[in-house]
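Below is one structure, written out as structure tokens; comments come after it.
Removed: one protein chain of the complex. Kept in place: all other protein chains.
Residue numbering begins at 1 within each chain, and the chains themselves are lettered A, B and C in the order written.
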Amino acid sequence: MRAKNEDLHGNVPDQCSVALVLIDVINDMEFGSGAALLSNALPAARRLADLRRRAKEAGVPVIYVNDNFGKWRSDFRRQLGHVLEDGVRGQPIAELLRPDEKDYFVLKAKHSGFFRTQLDLLIDYLKVKTLVLTGFTTDNCVLFTASDAYMRDLNLIVPTDCVAATRMEDHERALEHMVRVLDVTAVESTGIDFDALIEQPGTVQRG
Amino acid sequence: MRAKNEDLHGNVPDQCSVALVLIDVINDMEFGSGAALLSNALPAARRLADLRRRAKEAGVPVIYVNDNFGKWRSDFRRQLGHVLEDGVRGQPIAELLRPDEKDYFVLKAKHSGFFRTQLDLLIDYLKVKTLVLTGFTTDNCVLFTASDAYMRDLNLIVPTDCVAATRMEDHERALEHMVRVLDVTAVESTGIDFDALIEQPGTVQRG
Amino acid sequence: MRAKNEDLHGNVPDQCSVALVLIDVINDMEFGSGAALLSNALPAARRLADLRRRAKEAGVPVIYVNDNFGKWRSDFRRQLGHVLEDGVRGQPIAELLRPDEKDYFVLKAKHSGFFRTQLDLLIDYLKVKTLVLTGFTTDNCVLFTASDAYMRDLNLIVPTDCVAATRMEDHERALEHMVRVLDVTAVESTGIDFDALIEQPGTVQRG
Partner (left out) sequence: MRAKNEDLHGNVPDQCSVALVLIDVINDMEFGSGAALLSNALPAARRLADLRRRAKEAGVPVIYVNDNFGKWRSDFRRQLGHVLEDGVRGQPIAELLRPDEKDYFVLKAKHSGFFRTQLDLLIDYLKVKTLVLTGFTTDNCVLFTASDAYMRDLNLIVPTDCVAATRMEDHERALEHMVRVLDVTAVESTGIDFDALIEQPGTVQRG
């Protein structure tokens, strides 16, 4: 339908070498291990809310990469409405991390944010080279997404207090794997200085 | 986030060997050649509205594959709202083809419905083998999508009165190319019997 | 197996904004329409041999994108051996366009050179922005590949005397489509100045 490829750029004004990615944070958590996950995820969401605020102040694009939870007829805003309004476990997290009009979102159907989604294209148009990966769970969708990002030669930073898993042991082993195999820089979120990152990708202080 | 892959199936109850695909029908047509396209697209939309009704009666899934028009922060329902409510050229078409709660939708960022989208996965889960391709424009996004579908070994049917292009000549040449190179069956929409297609994929009567 | 992503770079020393792509030129042509195609393809191969020589003089990487012809156990050199030594129709073309040790090759299983192949990665590592597309047939694998290249925002040049199809009419219509829809620059091969192209991508003289 589009006459020229360049049309795409017209609506993607932001370009930034860094992006903050929130994985599966809009989630009702209404499954077996949901309560256990929530107890780890809620503190992470509080830290992530602060990190997201700082990212936006620095002009860093915020991308929600969220499961469609098999609801191919749904969309991100409907998913958000469900989690905010239906009295589900994930509500306090969604309230902390409610996206605004300037945030981007990408629906995924499987574990990795890159598998059959528009994330590749969005990152390309934003000219992102460094991803700050956050969300749930450390050892599943975050790890899948980090693995795919690594194969795409992206720089990866994971703030360890902004990701969570059901079991602490799995969280820690996944982080160790990311650092050792995927060249992930793992730091506390307070160690991330977005202005410095934009100027010199890869610069993070060990928190 | 998802514990098991099978969860995906839980929310995709419909399986059908045939799907009706509507390409870029939710479109404001507010671009240079939009008025010329509209004069061809509106009659096609009327025929397509009837075809869509018959597809739904036969239990054939209806998939809207729609450009995100560079609006990575938008979603399909917002795009639909824009076309229905902002007094744009494409409004009468959107009114004829307004999706309902049972329809599926897939956002694309580029010309082909398969390029960096979830269409592959949706077709796989629905167990679709035959696509009935409709929408705009015949020589651009419909042709791109048909080419990618052909490489995936899908059976392709294009109802010639349910696709349209800005210029009739381009429409006709694109159809000829699809028939000759992509093994597309080109028929009038009235020649499509969905019940027969489901029973015996590939069976269409030349209208 | 690989400890670092950077290892990949170590063996891809060449970087160039332009690449010459030869599509399905190593082909036995032992199929129904092969004789008809050969009569158009052989003159094109002669022009292409000259264009390839000039590309190499200018330091432009030459990439063979070739069908595996369903022989998943074969490789490009074996395919080359078959066409050169088994007395097949395509032999004179393979002799004209025999690859050397510095050329790259990518095997494809379907029509587009980008579909489930390493072409995306190779282009990325070579930092190519402009593809000069050549080979057979204009209205099939060349068109499929051009369509996919266009969706990847690559600049496209097609030397009209270095592509061929079975029927001249199909050749011409495919070229018209590429120019109109895919922003292809169609020129005679003698109009391509690789040095100028490298300096200023997109600069070609209408031959």
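In the analysis below, a contact is a pair of C-beta atoms (placed from the backbone, for glycine too) under 8 Å apart; a residue touches a chain by one contact, two chains touch by 3 or more.
Given the structure is predicted, the values throughout are model-derived calculations rather than measurements.
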Selected residue (touches chain absent from view) among A:35, A:168 or A:181: A:181
Among C:57, C:75, C:95 or C:169, single out the residue that touches the unshown chain. C:75
Given C:50, C:103, C:153 or C:176, the residue that touches the chain left out of view is C:103
For subunit C, which residues touch the unseen chain? 1-3, 5, 7-12, 24, 27, 31-33, 67-73, 75-78, 101-105, 107-111, 116-118, 120-122, 125, 136-137, 140-141
For review purposes, identify every residue of subunit A that touches the missing chain, sorted by number. 110-112, 115, 139-140, 143-144, 147, 150-151, 170, 173-174, 177, 180-181
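What we mean here is this: only the chains that are shown with their structure count from here on.
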State, to the nearest whole Å, the distance from the C-alpha centre of subunit A to the C-alpha centre of subunit C. 39
Residues touching two or more other chains, restricted to subunit B: which are they? 110-111, 140
